[in-house]
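Note that one protein chain of the assembly has been removed; the remaining protein chains are unaltered in position.
Our next item is chain A:
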Amino acid sequence: MELSEHIKTANVEDVTLRRPFHPALRGTLCVTSHHLLFSDRKDEDSWQLLILLRNIDATEKSVENLFGYPRAVGSSGTITIKCKDLLVLQLEIPGMEECLNIASSIEALSALESVTEMYPFFHRPSHLTLHGPWGLSSTEKYYKQTERLWDRWRVSTVNSDYSVCPSYPHAVIVPREVDDEKLVQSARFRQGGRFPVLSYCHHRNGMVIMRSSQPLTGANRKRCKEDELLLQAVIDGSVLGYIIDLRSTQQAQQARMTGGGFESKSCYSHWKRIHRHHERGKVLQESLIKLVEACSDPSHSVDRWLSKLENSKWLSHVHSALSTAGLVVECVERDGHSVLVHGSEGTDSTLVVSSLAQLILHPASRTLTGFLGLLERDWIQAGHPFQQRCAHSAYSHARLKQECPSFLLLLDCVWQVWRQFPLALEFSEALLLRLAQEVYASNYGTFLCNNEQERCAAGVKENTHCLFQSLLSPDIEEQYLNPLYEPTDLAIWPSVHPQSLQLWTGLFLRWTEYAQNMEEAREEVWSIVKKHRERAGPDRTNNTPSTHCDTLTPFENLMDELTIL
């Protein structure tokens, strides 16, 4: 079925658009295969609103005279559009039939199942070509950059045809002494084939963060020699490694009943296991739904707000994610031990924890490029099933399938870190907000599909543009930079006390007055910094603490002027 067949009414005149903090506007509404376009049709400085249909999470329609007078003159309908970026719009459409047609088009076109029908496959901005390089980082690049790895670790392409682990990338980093055959055996012993692979190697002491899925020990305590050898090889000569199991002890126990399990002390004698309970899946999604519901109802009293906030549990999830990441960092940086992180599938909370730990530990992952590279390796290539997880957001009435805001949780945690270390990250809150939006609906192919195998099959690299590269293009990069960035070589340990964690107002209250004032403050920060850069000259804006040489700049400039005189 052609996409255009979903469109029964393409154009409606005299539509009234209402959105928060703006006066109502009248104009023309158009529906295309991928967009909803509203234009006020003024000759001069006409204003347009373009919404990706994919961004629409739910629509609610209320039509007058629904029964009885289908073509009554003067009848009209209202469609409320709730977007995945949490914006809520209202469209008043004259003519009931038009209204119903548009609503049904939106419903059908916003929920396309087939990847290749999605907009990134049609997005062709004039300034970009399709044949450029795709992506910023990869297993191989990371290996090349990390000299510490060269001695004891290698890049394995055992998964080059995605047969060993369908959700892993074609290349992974594993201990040099473990051959591919052992990897295959270990993969059979892990859920979804996700055998332990390297995620991060600490630049200061060479300790590593590994990630995997749960071992399939089952009720009768199966063992896998190769898996044990693999983990033994990870810690090599050192005495101890930590396994951070993202389930409670009890959950891990129960997992054995369904074929899963955990690494037992007797088989993995050099590994110490620590259990930390993390919510996943449906619970997390429902938490998001409750939170957004609480945020979008400003009428109730302060008290009810606090209990609703509490009841959503979202901040508790942020709290546990940050605490566990802190625990991992503690093992690696403080105690000098390697860590293996896994929950059950190893595709959600595992990734939250391992990437957060890197952000805290590794100065390079706090740069804009470094952070995007980290997301690319640890989320996209690592096989976080974006398509399943982000099919719907907080407003959808659809029955929950595999939705889960793990990625949003990560972004929230990163935001918390930024609040506590406002100078330590090179990127800004705007980047986090953009990512939070793009992950649900995007012009770019970056977040399409569930893993590298699917992306290859769909030809994502060949037929879509890469979000991360476009974020780095010089003309738009600046808005994603933190004007106050001052690199620090230290680990940035966040406080995880409830008193120190806040609701991410920039995201959850994005469309309120509150956020508008914050925007003003952000602009002011930039203007202060820019004024300084203007005065101080370009040499001083490299965020390096001033040196004598730098402070000479204005003086030297003046000397030049004098000589010209």
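Here, contacts are C-beta pairs under 8 Å (C-beta built on N, C-alpha and C of every residue); 3 or more make two chains touch, one makes a residue touch a chain; residues count from 1.
The rule we apply is simple: contacts and distances are computed from a predicted model.
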The complex's invisible chain, by UniProt name, from "BPL/LPL catalytic domain-containing protein", "C2H2-type domain-containing protein", "Proteasome subunit alpha type" or "Phosphatidylinositol-3-phosphate phosphatase": "Phosphatidylinositol-3-phosphate phosphatase"
Touch criterion as defined above, residue of A:49, A:309, A:364 or A:430 at the omitted chain: A:309
Selected from A:41, A:124 or A:535 as touching the chain missing from the view: A:535
Option from A:181, A:335, A:462 or A:478 whose C-beta touches the chain left out: A:335
Residue ranges of chain A at the interface with the undisplayed chain: 221, 249-250, 252-254, 256-257, 262, 264-266, 272-277, 295, 298, 300-307, 309-310, 313, 315-316, 319-320, 323-324, 326-327, 329-331, 333-336, 419-424, 484, 486, 488-493, 495-503, 505, 509, 512-514, 517-518, 520-521, 524-525, 528-529, 531-532, 535-536, 545-548, 550-552, 554-555, 558-559, 561-563, 565
